[in-house]
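Every protein chain but one is kept in place in this view of the complex.
When the chains are written out, they are named A, B and C in that same order, and each has its own residue count from 1.
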Amino acid sequence: MNKGRVLAVFITAATVALIAIGTLWPGKTALQYSGGKNLLRTSSTPQAAVENLGDEIRLRAWGAAYSSLGNKAEFSQSDFVHDLTGYYLSLRTYATLESFEVRPLHASSDQAEVRLRMHWSSVVGPFTTTRDLQVVKNGDRWNVDWPLVRKTVVPPQVIPENYLRWDVIYRGPGDDWGVQDVEAPHVRIVDMHPVQRAEGVVVLGELLNEDVVPAYVSVRATLQSKSGSPISTEGSFDKISHILLPKQVTPFFVNFPNATLSDVGSIRMEPLSGLVSASAGPVIVIENQQLNPAPGATVTGQLVNQSGQVVNIAHILETLYDKTGQVVWVADQYTDHALLPLTPIPFDIHIPEDLARKVSSERTIVETYSVGGVH
Amino acid sequence: MERIESVAPSSRPLPISLILMAALAVHLPLMLIRLPLNSYDANFHIFFASHYLHHWFNPWNTKWYAGFSQTTYPPLPQQWVALVSHIMGLDMAYMAVQLAAILLLVVGVYRFSLLWVSPRAASFAALATVFLGSESFLVYSAGQLATTSAAPIYLNALPYLFDWIRRGSWRAFLKASVLFTAAAAAHHATLLFGSFFFAVPVLALVLLDRQGGERTSVPAFVFRTVTIVLLVGAAIAVVLLPFWIALIHYPVTQAPIPHPSRANYILSPIWGLNYFIAPYGAMILALPFIVLRGSMTVRLRPLLLGFWVAFLVGLGGTTPVGQLLLGRAFEVLTMERFTYWATLLALPFVGLLVSELIDRFRMRAVIPLALAAAFTCAFAVAWVTIRQAEGASVKVDSVAAWLNRDRHDQYRYITLGFGDKISRLAVLTDAGSVDGEWNSGRRLPELTSNGAGSLSSSKYFGQAGLDALRAMLRHADKYGLKWVIVRDPYYDPLLKFAGWRPVDMLENNTITIWSKDGVPPAVPLNAPQMPPRWQGILWGTLPFGSSILAILVVLIPGRKQEEGRGDPAFASQEDLEPGRLVS
Amino acid sequence: MVLASLSLASAQDSRMSLPTTVGAGSAFSIHSTGSGKAVLYIVGPGQALRRDVQLGESTYFPVGSLYNAGHYLVILVAGSSTDNGWVDVVPANTPANLSFLAKPSRLPIGLHNGISGTVYIFDVYHNLITKPTPVSFKLSNPSGSAQQRAVTAHEGVATTEMDSSEKEGFAKFEAQVDGISSTRVVEQVPGSPCGLTMIARPSGKGIQLATNPVRDCSGNAVPDGTIITFTESYDGAQSTADVPLKHGVAQVEIPAHPGATITVASGVVLGNEIHWQK
Partner (left out) sequence: MTIKATLVLFSILVAPGALLAAQAVVHVQPPDLHGPRQLQDQTATAVVRDYLESWQSLTAALEKNRVDLLDQDFVGTAKDKLTDTMRQQAALGIHTRYQDRAHDIRIVFYAPDGLSVQLIDNVVYDERVVDNKKVLTTQRAHVRYTVVLTPAETRWRVRIFQADPE
């Protein structure tokens, strides 16, 4: 064979080989775009079957995921999709599966139980859901039996609602000095103290709306050195209820990453308040709230939406107090299920182990988001 | 299989003027309807140009990232757009510069192909350029003005490089040096990678070339190569000095941002369609010919190897080659430009193939070739419409008007769900943003530490994107970020829970403006990256000056030997090794 | 109308006679000497005028020509010669507009000097009237009582402070100057709940909790929307509900747990406690 022919064969063979390598053992970026899929992995083991299902969920390849299920005859593809993304618009609806873990629980020759722990990313932060899956052998392949949680049906009923609502008519953009404007609501910080944590300094506290109108509130904190010079300024971001009804109290949590409390001479707090249109509803009752001690300290309970409207996302803010009534921590969680009227939704909020021992009591407030209710 | 003889290039080449007319016929109407404005990056270049228009000697642009330096991106095509915009406005100036690049590419491909193939084949290669899928893809879909401007300048420099190394012509040396410098001023990456994919094959060709008698002696070869490398290197170092200073002082250390051009095109077929089928088009059918002819013809082997490596790298994550050759740069660069360069390297082969097919089959070849060319071009042009970018349909005029009135522009803003329209908005508004589309220019830690692209498209970057968005909203006060302009209700819950509230709605309530109370007006950030005045003067003078110099130098008449290299062996029969097969 | 004495500006070829002061918006004349045509400029930060004039004649500026108070440079340009002078435009004597800033618009009852009023006095052309001017302030409470203050404005501004009443409601705050008045409304709102109490009764499987009408320590009804927090503690667990007042009371239904302790609070104010035994 002459050199030219050898070269042609070499280039062709090398190209094919390189493509094969890139496809059978794709790189990190390629895997990311293919949703973790490669051509080597078939559902030849229970674990591989669950991993393939996880990949398909991640790619939102619902058809392929549904087709791979062993018990798909028991429900429709729509049911399957809604079980994962929520029957009502909720945090799950727009969440994307960022990654997942698969852990075999036990296995026999034709049946296995595998735990699928799914890490979702959502606009308000990541959350994790866990499903224990039965995997059954079907010929030389394994199929997942999906444990479908069916849609909650709310019994027909009439729930009267006439929540108080405040509207604010703002001045136009023009300058009209001397024309009276409505006063900003009066708010007051009723508790505040800093805590040193491994990740930095945290300023905790509570803010009260002393006024008779709803307030938009926010808290800004500035750490100052012993010489009085500012070290850093941060805001409370989402660990606060930004809309406070009259006489309502919210916790706040201001995080200063990489700061050291010993460097701090003083803290300047700036509670901000403004008029805001707001509604007094919906009322959310927190039932059976319980502090579960360390190890694995949590606060658990259930949220019950006492209104007739669906709450799409609820944000639970947990204020934890020590025996003297001082705030020791503020924990929070977003619900990944919509809150249907009068339907309890459980919550389970983690508390740092080292603080759990100090906690003597807790107080919970719930902020809500309903589609169309923000404008 | 049968053994055939190559057909000698007996027919005359197509006149270059005719090919340029064809390029105008195809691309001028598309430019006049401003089709490239729909591409991903066109507005990005127009945005940069708009800054040069108003601040030619001050590359510090406060409209993005609370301030960033435009010295982080070679300025030449954007400065030309700014200059031409004085006559016809920014949009049409962009079209004019892009059209000029297309025409220049036709000439560049012709001259480059002449190094390898006969004039007739080179003229077909130049004609193929008009319909080249990757060119249309970059112009109408990707909007990579810098790449499509630099490549033709570079290609035009290569024949001078050949003449200098092969014959020691000082005129060629001067022309090559100036053109290489201007190419770098248009796009530094083209020069860097072009050296490997384009220049190394040309140098190899010099060693192989026996035309006109003796081979070039090794000492002469080494001397001339080193001389031009040193001179061009020094020239580029000076012309782009602020760029290098910015790069050395503030290297791009941010977390890598995913880009689909790095996907595996087999495992992700949609990206295969986007980054392989659209740019290559009917050229895919020519791949076997390219490999065979390139292997069998000794003279074409360097070109084949250049093409092959560029081809493999251009396949992104489909092969491990890109990762192996580029290392970390693989996570920073986008791969479609390698495909573009691969197609340019393939064009001499395509010209050869077309020439042979037409000489042999006449009209029976012309019709299918014309159809293939038309399909390739049409598909690549249509691709931007078939697969629209996020925000392609967004109208930002009303948003810009809102930001520009009632002193709203004393605060900064970000958009969510506007895709690449954030550049368009930045051109139209006086307000500054903490977001932007030039990832290498940004320095705000909230953006660089999360491995996501623009905040406007946060959700497409998964957790990293949303983390970056949250980090930026968390520091809204610090940056005077008061307005979040939302076109995608996906982001509403975050804004609501983080204390923002809707204050206005635009475009039939499809765009909501959210505001945060208590945010102080934006103040200029005293960033260390701000270039001193002398750098601004250099930046406004040397890169543009290099292009003017290039125009002047190219006008110097060359010796006949340089310009018309006669009728060399090129890819003719004498170079073929025995046993060449065509299936 | 020329208000004050005339001064004679010096000149070379042409001269002009200027009024020293002019009332804002009043008519006035400028007389020039010499012959031929000239251009007259009146320029200041408040206004800029130009007139083509005939030298030797008076140039009349009708009412409303020069209305912004200030110090104006007057220039007469006749060919190459220029004559300069100054004229002051003073605010009219009669107030026509008041900028009345009453703060706050909402405050708790029973605050001493809690309400402040500041008034700036302007003429019809929005010039600040800086001469001393008597101003009267009056705060009329919903109960019918009123507080009054008489203040003299200095440099165009007068200010006062008033107490909020013990009775909730909207008070009328009025500033009056020479027959011109401006009124603001100040809302006097109840204080924190005082003597907060609730009652509990069984309701199916739960407990119906309701407060008695919630009032402050002065007996004013606490506004609707005020959050009342009910907390039921039992067996180491608790149920809570933040409920807004509606028609003066807050009510909610929570699960019944025998032995539970139920408390009620509003902000930092605690109410009574109930032990549920059923």
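As a convention for this text, a contact is a pair of C-beta atoms (placed from the backbone, for glycine too) under 8 Å apart; a residue touches a chain by one contact, two chains touch by 3 or more.
All values derive from a computational prediction rather than experimental measurement.
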item: Which displayed chains the unshown chain touches; value: A, B, C
item: Contact partner of the left-out chain, one of C:L73, C:A150, C:V185 or C:L270; value: C:L73
item: Touch list for subunit B against the chain that is not drawn; value: 407, 520-521
item: Touching residues (missing chain, whole complex) on subunit C; value: 20-21, 39, 41, 43-50, 68-71, 73, 75, 77, 82, 84, 86, 88, 90-91, 101, 103-104, 116, 118, 120, 126-128, 130, 154-157, 159, 161
item: Residues in subunit A touching the chain absent from view; value: 175, 177
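Just so it is clear, only the chains that are shown with their structure count from here on.
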item: Touch-based graph of the chains, sorted into line, ring, star, complete or other; value: line
item: Whole-Å separation of chain centres (CA-atom averages), subunit B against subunit C; value: 61
item: Inter-chain centre distance, subunit A versus subunit B - centres from mean C-alpha coordinates, in Å; value: 40
item: Complex contact set, residues of subunit A against subunit C; value: 162-164, 166, 177-178, 180-183, 190, 208-214, 245-249, 280-281, 283-291, 301, 306, 363-366
item: Subunit A-touching residues of subunit B, taken from the complex the two chains share; value: 258-260, 262-264, 266-268, 271, 291-292, 294-298, 301, 304, 308, 311-312, 315-321, 323, 331, 406, 459, 462-463, 466, 470, 473-478, 489-494, 496-499, 501-502, 505, 512, 516-518, 576-581
item: Subunit A-facing residues of subunit C, complex; value: 98-107, 120, 182, 184-185, 189-190, 192-193, 222-228, 236-244, 246, 252-255, 266-269
